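Mind having a look at this structure? Questions to follow.
Just one protein chain is left out here, and the rest sit where they should.
We just call them A, B, C and D in the order they show up, numbering each chain from 1.
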Amino acid sequence: MLELSKVSKDFDGLRAVSNVSLSVKQGEIVGLIGPNGSGKSTLLNVISGRFPVTAGRITFQEHDITPLSPDRIFHLGLGRGFQDPSLFYQMTVLDNTILPAKAQKGENPLFAPFKRFWRQEEHQLAERAYEILTQIDMGRLFGQLASELSGGQMKLLDIARSQMGNPQMLLLDEPTAGVAPPLAQSIFEHIANLRQNENMTFLIIEHRLDMLFNFVDRVYVMHMGELLAHDTPDEILENAEVREVYFGD
Amino acid sequence: QDDVETYVLGVAQPFTGPLGSFGTDFTRGIELAVMQMNAELEASGVNIRFEVASADTEGTPDGAARAVQTIVQTTGAEVIVGPLTTSEVLGAKQFADENGVVIVAPASSGIPGAIPGDNIFRVMYPPDNFAALAFAEIARSRGYENIAILHVDDPFGNGLAERFTIDFQAAGGGEVTTIAYSPEPPDLSGEATALSADVAQLSGSGNTAVFCICFLADAQKLLQVAQIDPILTTVEWMGVENLVSPDLLADAGHAQFLQSVNFISVSFTDTATPLTSPFIESFTAEYGDPPGPFTNYAFDAANIAMLTMLAAGNDGDAVTGMLPFVANHYIGTSVQAYLDDNGDQAIAFYGIFRVADDASSFIEIGTYNGSTGLLEMNE
Amino acid sequence: MLSIRELTAGYGKLEILHQLSVDIQVNHMTTILGANGSGKSTLLKSIFGLTTITGGSITYNDREIIGISTENISKLGIAYVPQRENIFASMTVRENLALAVRKASRAEAALRIDRAFDLFPILTKRANQRTGLMSGGERQMVAIAMGWLMNPSLMLLDEPTAGLAPLVAKEVFETLYNLSQKGITLVIVEQNARTALRWCEDVCILREGTLVYQGRNDAFAEDDSLLHTYLGLLSIGKQ
Amino acid sequence: MFERILIDSLIRSMQVGSLYALMALGITLTMSVLKLPNFAHAEFVTVGAYTALIVSRNVSTNPIIILGLSAIVASVVALVSHITVFRPFEKQKSSIYIMLLASFAVGLIIRYVLFLTADTFDLFDQRIQVPLEIWYRTDNFILSNVFFWVVPTSIVLVIALSLLLNATPLGREMRALADNFDLARVIGIPVERVKWLTWLLVGALAGISGALWGIQTSVSPLMGWVVILSVFAAAILGGLSSFPGTILGAYVVAFSENTIMQVLNFQFGLSFSFKPAIPFIIIVIVLLIRPEGFTQFFKSNRSLKR
Partner (left out) sequence: MNIDYVATTIAVLTFFGIWSLMAISLNIEYGVAGIPNFGKALFVSIGAYTTGVTYTRLLPILAGRDFIHPCGSTLADAIQLRSDIIRTMPVVAFVNFGITLVIAAVISGIIGFAFSYLVLRLKEEWFLALVLLVGGEIVRIFVRGYQPLICANNGISAVSQPFAFMGGRSASIAFLMLVLLIAFIAYVYSERLIRSPYGRLLKAIRENEDIARTLGKDVAKTKAQVMFIGSMIAAISGVLFAVNLGFVNTNDYVVTLTLDVWVMVVLGGLGNPKGALLGAFVIAVLDRLTAIAAIQMNMAGFNLEFNFVRFILFAVILLLMMRYRPQGILPEPNYTTEAHDNLTARTTGD
């Protein structure tokens, strides 16, 4: 489904991602781990088109998405969440959640003033958003401004929002950082459900391996911008190199 | 005395904005006229009094329109003295024409205002073509063969520069170069360099002079640079009427410079008119300072407006009909008024001024009669 | 050392903490646990005067500190590492650290900054990089280092290990533990309850702006159900 | 001939450029430390000029005294506007545009207070009583005393400010404050004091530049306002963050207003009335093509901004 071949990314002089090739198949949950600063978030940003690549090629469902702008990539069905929640802080939780819904009829300056064009659709979207929010215990907060959420709530909203665009694949950057353990657990269960029921695909960056490893099929490990290892969770835990750079044994 | 009737005389002038300094002086001139008129009316037992209602045009056309509107709609005035510049006058024009309000503009002289049959009268200050003639004559009589002009890029500056060039060359003058500077310049260093280059180039083919068509503040900026310019200090200078102001001589360096370059200017303030010195005296007595440039025109415009209203009442349409007649029979502090078809002053009688020997004031050294084209120099 | 009595605080008219009382023992490591939005960060912010306080008292070494301006609280020897925006993003790592030791003499400052680099060796390479351009974990390290450099006797940390790799997270806790051994009192807000309970001897649990539990960590070590009672119940709409 | 014009024009550009630089430095400082595009700076400049005018008439014509008093008065005005206006707005975390409008309003108030004063005491279009003296002359050009005050002053101030901001703890604190106000307070930086110092500095700069600008031109209530966009152009060219960049920007603006305009006029007959567009075109080009201005030339990690 997602295919990276020899992707590199430089920040004036600093090679944050170097020669990374990886692939994710439809319906998989793949973890991406690595020490701080190893280039995980950068890789995600490159895939989602936020940063242009320095070298390499990225394909998503047979499309070459390397040169595409982030909105085009999103429209192909590749959604994402953010490491530090970048919400629309002056907007309500509900508006934040609905926003990414694709191809809204009311998002056209000519039709927008006439409610009959979009009332029906909006109603459905709101119901759907509410449902997603409820699943992560945020339902009652739908009318609150995003700026008035706690740090963990912001993170949750970010996850809710990333689902709204009906992506076939989601890139998540530390979805449970700052989230209380029971809720984190249920977030992962939620992810597993999505894979089960809707055949969604996930690439997840996470440091909380105790959670992550219960849910992922495979794990990639990054170190200093390069791929260090790639294996099943159990094998990764045995991998000496990984243990050294990541767990410090 | 209950049966005293009060006429409101509207005054629309820029008090704020870049022309702010003019507005106050103008208004003082008008208020002085009203005061004197009221005193006369009272002494003669006429039961009419005038009252001034003044509003700020902010120096823009839109501001002028709003000022005139506000005066007319909230005081019942039908006659307005002002505004200052041609673009302000044109801003107020539509409202005036549509509502039968008379605009008596004392100092606007730009060509786009020369429109026949409207409610705008530009009494006293003659259209720029007379001043252009006067300067052309002076330039020729002083033996200037070429002229380097620096002028403000507005209707006044453009019009005068253009006319002057035509007149000067018609009178046998040689080459004229012009440099237009944008209004309200932060400084004029670059223009000064260009001017100095123009002068240097023109000097090659004959006696050259500088002609500064600029506002007082701009002249100050120019002089600050010119007085240490190796070339601009070596030629003679002419300048427009605005510059005949004690403020320009307040800086010793500038005064000295103007003296050394034989600076010459014209002014409409003609001491030959019997009303001039009484006006200056009473103005100084009232406000402590002598009147600034143009203030006498405001004074005269107010008088013409009031005299017309005494004859025609506070009725815009009647005043429109009557005003040329009154104006044509009015002798002002500067000169007689005589209006042409456009309602603009047609008489131009200028005094010619230079810096006095002690560099403290301007003194008159001659006259120029625009109607006859007669230039008389006393020295 | 730090004693909070019946504290009522929030944001504008919105009240988040309701008559909350907590005592922090000197030289202890205390962890504050609680679900998202339970008011942990609000509590720490209140100590630094960054919320609207409508009632109660906060005393530090028997001195009332409500009303002392934010910039003067650090002079009392309290350092605070916020949950978000805890670094100067436009400045380099070194400059960030230098700001934390602004009171020290030049030589001493240099020495202490070196020690901070020893603490987080990754930062050494990045010393002259602008912190805004660094990875989430690297930033977190800078923030902790800054708090530590201020030489506090009480240090408040809001989720210091969020986003840190296990290795670094462990190192951070080790470092913090060492600090506490040297006599620094620590208050640590954590989501990673198990790790926190391993290191911190005192536990406070917040729920919806009130204190629901305060005690020693041993209680939890024996009985996992306690953890479940206090932390496990607070979640999830669906079962 | 052409050579003479060029030299002449270069010298004048240098003088005007130094004055622009002095004014632009203040703007760079408020922009980088206080995150405020301060349009009221124009009026601080005017206040300085009026102070100089009044001092020169009533107290002394010694340039040192004139400049000193101008600096003091303008910095007091700057400080007062901080305390009464800008500080409350910062407290409520207003957006940059609200701050911009606030600075515009502050400028408006000062400007019309000056109008009132000028009107009452008849102080429109006045000259500061500092005579121009010729200190150096050749056949081709003349250098006045003002030239020798203005050029070194601005260069010295630029160096001093750069040092202050980049090499002193105070400078570092200033930048910290600009970056993250709450955190600066949390780590105990006396933010209010740092701001006061910044404003005093900004005011003093404005005062000095106002006095010098007044000597160069003439004093009227709008003098600062008329020049402010050119000055902003200079500051933007400097990347709004670096002092050496700002001074270079100021020279470039002055140079293009004078020398380049000269050439355009000479070669293509472009009228000088288009001159005010030049700094604006520079602004547009710089912002579109090279938004970092000249900062690249003075590259260091210490750039004030993000």
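To be clear about the criterion, a residue touches a chain if its C-beta (ideal position, glycine included) is under 8 Å from a C-beta of that chain, and two chains touch if they have at least 3 such contacts.
Since this is a predicted model, take the numbers as computed values, not measurements.
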item	value
Shown chains touched by the chain that is not drawn here	A, B, D
Of A:14, A:145, A:192 or A:237, the one touching the omitted chain in the full complex	A:145
Contacting the left-out chain in the complete assembly, out of A:35, A:49 or A:151	A:49
Chain not shown: contacting residue from B:76, B:278 or B:321	B:76
Residue of D:59, D:98, D:134 or D:159 touching the missing chain in the full complex	D:98
Of B:36, B:108 or B:158, the residue in touch with the unshown chain	B:158
Where the unshown chain meets chain B, residue by residue	8, 15-16, 23-24, 27, 51-56, 59-62, 65-67, 69-76, 86-87, 90-91, 93-95, 98-99, 110-112, 114-116, 153-155, 158, 182, 342
On chain A, residues whose C-beta touches the chain left out of the figure	48-50, 69-71, 74-75, 79-80, 82, 86-92, 94-95, 98-100, 102, 104-109, 112-115, 118, 122-123, 125-126, 130, 139-140, 142-143, 145, 161, 165
Touch residues of chain D, complete complex, unshown partner	37, 85, 88-89, 92, 94, 96-98, 100-102, 104-106, 108-109, 111-113, 115-116, 119-120, 229, 232-233, 236, 271, 273-274, 276-277, 279-281, 283-284, 287-289, 291-292
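Here is the rule we use: only the chains that are shown with their structure count from here on.
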item	value
Chain pair with more C-beta contacts, C-D versus A-C	A-C
Distance from the mean Cα position of chain C to that of chain A, given in whole angstrom	28
Centroid spacing, where centroids are CA-atom means, of chain C and chain D in whole angstrom	44
Distance between chain centroids, defined by C-alpha means - chain A, chain B (Å)	73
Shared-contact residues (touching 2 or more other chains) in chain D	none
Chain B partner contacts - residues on chain D that touch it in the complex	1, 4-5, 8-9, 12-13, 15-16, 112, 115, 118-119, 122, 124-127, 129, 131-132, 134, 139-142, 144, 216-218, 220-223, 226-227, 230, 257-259, 261-262, 265-266, 271-276
Touching residues on chain B, where the partner in the complex is chain D	16-18, 20-21, 24, 153, 179-182, 184-187, 189-194, 196-197, 200-201, 216-217, 220-221, 224-225, 227-230, 247, 250-254, 289
For the chain C and chain D complex, residues of the former touching the latter	48, 50, 69-75, 79-80, 82, 85-92, 95, 98-100, 102, 128-130, 132, 146, 150
